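Quick one: the structure is below, questions incoming.
In this view, the complex is presented without one of its protein chains, the others remaining in place.
So that you can tell them apart, the chains are marked A and B in the order they are listed, and the count of residues begins at 1 in each.
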Amino acid sequence: MAELPVPAVTARERLRRLPRPSLLAVSAGILLLLVVLVLAAPLVARYDPNEQDPAIAFAGSSWAHWFGTDDLGRDLFARVLYGGRLTLLIAGGAVVVAFLLGTAWGFLAALRRGIVDELLMRSADALMAIPQLLFALVCISAFGASTLNLALVIGVLLAPTTARMARTVALQEMNRDYYAAAVAYGARRRRLLLAELLPNTVSLLAVQAAINAASAMILEASLSFVGLGIQPPDASWGTLLKEGYQFLYQRWEYAIFPALAILLTIWMLNVVADQLGARSNRGRA
Amino acid sequence: MKRLVALSLPAVAAVTLAACGSGSSEDTTSTPAGTPAETTSGGSARTGGSLTVGAASGIPQLNPVLKGTAWEEALFPLLWDGLSRLGPDGTVEPDLATRWTPSADNKTWTFSLRDDVRFSNGKALTANDVVATLKYYQDPDTATQLKTALEPIKSVTASGGDVVFRLSRPNTLLPEVLVPVKIVDTDSLRTIDREPAVTGPFTVAEFVPGDHVYLRRNPDYWGDPASLDEIRLVKAADSTAAVTSLRSGDLDALWSVPSSDIPQLRNEPSISIVEPEVTGVYVSWEMDLSSPPFDDVRARQALAYATDREAIFKAAYYNQGLVAPTNTPLADNSPWFAQGMTDYSYDVDKARALFAEAGVRELTWWGVAGQYPEWNTSGQILQQSLKKAGVDLKIENRELSSWPAKFYPAGRRFPGLVVPNFQSFAPDPYFQLSFLLRGRCECNWDSSEFTDLFDEAVATPDRDARKAVWDRAQQLINREVPIIVPVQTTVATATQKDVTGVWVEGGGLPHFESAGLAE
Partner (left out) sequence: MSRYVIIRVATSLLLLVATSVIVFAVLRALPGDPVITRLGSTQGVSQETIDRLREQLGLDRSVVAQYFDWVGGLLHGDFGSSYFSQFSVSALVGQRIGTTLELTIASVALAVALAVPTAVVAALRPGGWVDRLVSAVSSLGMAFPPFVAAIFLLIVFSVQLGWLPARGWVPLDEDVGENLRHLVLPSAALAAVASPLIVRYLRAELIEALKQPYVRTAEGKGATRGRVVLHHALRNALLPALTSVGLIFGYTLGGAVLVEYVFGLPGLGSLAVESALRRDYAVLQTVTLLLCAGFILTTLVVDLASRWLDPRLRTVSADG
């Protein structure tokens, strides 16, 4: 969640400059709107997401309940909003974990080169070869499905790809003039890393963050689908989707809303990643 | 994804002889272990055809002695025979044995074997195979769920075509107890998964562990040949896809239909729901009675009052079955149901007061992830009720394989946990209440008063007198609340209308031995 405001700021700047909103602005705007809606859930939703009312179980959409109610008569609109908080928290947490782990991993490989580089990158390859979902499934089933565990496991799974990306980006930067100059001036490695490399690679790493956030949401939804997501009464979009799917024959609309929330968010993340990537490539060319 | 893997710890019809006390019985005829079950529509079946039956779990292995999941139990009568078996009317009838006679003290039973039975590997079945099978069941290295049930059998010997059982305690119900015991060829156990030697109406044509078993009619079956050419037991893990397949006709039958789908399927003209008249399935929430807070009866009574049975029955079980306000295993439409018991209908005030007296502030619901959606719904309803009664309930769902380590080997403590489960038995108090005997229930209830009553009931030949004893046992359960029983439910099997001869025993297991397709 922490890195979502990054594209948002860019979006606002662009909005000011351009008469017609760019694709980046639109997608980042939609993401921002989703984040605000979800964060402001207590203000937007008129019901407690966990308050049961058996009398109105499986109610259809109405003015009182926009998305209808679930099997226990809970307001689905409120549940989707509050569910978004957990989903974004897990995805955000995973992105942070992947970023910290992956950047350290990739930068270290880029700086040390030689055998260290080889070792670090081969181990990243080995981890990437293991089917992610299977790995996550085994870990979560063993350690339990708390928000923290989900964010950690998914973050670790996304770290190798992030490490590859970070290494490539770092190597590119190290070939540039300013870096050579800094080295020539005798700058220390750690200082170089923090003062030069990291700030200059941030835009590309932001692209990776958006991609990671999308992957994290897909993994979270998949784990929820096998029952290893957030535990009741709380729910993430993944668990809501799974619950809705179980009631496909009772009320098919139930599954639609969480599915749309997931798809819209990942879609917008993909567009943002695309646009950001294209932009920083253009900036470099 | 309601049932990813059903290792199904809930044991089906695992009964125990452990508590059968002294006192002999004049009653040499078999007592009904079940009640008449509904069968699929009559009409004559044609010979031939193939039946595809879906279940949420796959069959992991074929050895009936090592049965681990409930669904395997539905396969075994198709392949193997016991000395006795359950008939569609719920009575115990001869299978491999032609007749049985107890001694006057009910401690020695003699079973006479059929002489025309051959295993599918060509070997003739003799009394020695029965002896060897029982020995295999009782071997300490054999991991079987029937170990406790068979523990009172002191010796089994062959004498000509007869098998003689000697018991350490008298028992009038041995033929019932032996129903789940399937006789196998112990010489070919090493290949039982690959080339099982069977005596039943079908043989194995193809077996992919955990996915499907295809069965073919056994041409050498000693009884009436099956009318179907083939039965396919397939895994339909995803229940939504399974119900879709049933509606579209890709599946001919589906076991354990999700309760949320039953009301609608009842209205489908092409589908029948098959279920027993009196159910032997009850929902059991277990607590650890050997550690605080549930070693205090007030905490258990409080939980009983905090259970909103009506809401759970409606939202989690879709009105399938019966509400159990007296918190006892037997359904109130059972002839054995006792009167004069406390009504634990939902009462937050009583629950709050009792919880406060017992000093209970927080509890944990220990469920299973990914399956049994009805448990999940029940847990959330209980959570809301407990909140009103001043107790926090944390819901923790683990996948099934972390379950055994929590509760086994038996006697494990699990303070403060409420563990949902269900039990399925023949709807007779002997089977239904046996679950609460010492060492049987994970709840660690150790009541000599209950054991004594159980022994007395089994030793009482007169039905009315026996009912009086069972009444006292139920009243004790009602007072002591060793487990929470919110509802009795059914495990429903749905079939296409043109499927005939399928029946379901009280515990919910479907029987396909005489299934056929209508002409």
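Keep this in mind: a residue touches a chain if its C-beta (ideal position, glycine included) is under 8 Å from a C-beta of that chain, and two chains touch if they have at least 3 such contacts.
Because the structure is a prediction, the values reported are computed rather than measured.
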Subject >> Partner chains on view for the chain not depicted >> reply: A, B
Original post:
Considering the whole complex, which of B:A45, B:L96 or B:A242 touches the chain not shown?
Top reply: B:A242
Subject >> Touching residue (missing chain; options B:T101, B:T191, B:S270 or B:N333) >> reply: B:T191
Original post:
Which listed residue (B:A104, B:A124, B:A205 or B:A405) would be found touching the missing chain in the intact complex?
Top reply: B:A405
Original post:
For chain A, which residues lie in contact with the unshown chain of the complex?
Top reply: 122-123, 125-127, 129-135, 137-139, 141-143, 214, 218, 221-222, 225-226, 241, 245, 248, 252, 255, 259, 262-267, 269-271, 274
Subject >> Interface residues of chain B (partner: the chain not displayed) >> reply: 1, 4-5, 7, 9, 11, 14, 54, 58, 60-62, 68, 140-141, 143-145, 147-148, 151, 190-194, 208-212, 234-238, 240-242, 244-245, 248, 250, 399-402, 404-405, 407-410, 439-440
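To be clear about the criterion, only the chains that are shown with their structure count from here on.
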Subject >> Centroid distance [mean C-alpha coordinates] between chain B and chain A, Å >> reply: 46
Original post:
What residues of chain B sit close enough to touch chain A in their complex?
Top reply: 1-2, 4, 239-240, 243, 258, 260-261, 264, 311, 314-315, 369-371, 373, 376-377, 379-381, 383-384, 395-399, 401-402
Subject >> Contact footprint of chain B on chain A as seen in their complex >> reply: 50, 52, 54, 57, 71-72, 141-142, 144-145, 225-228, 231-233, 242-243, 245-250
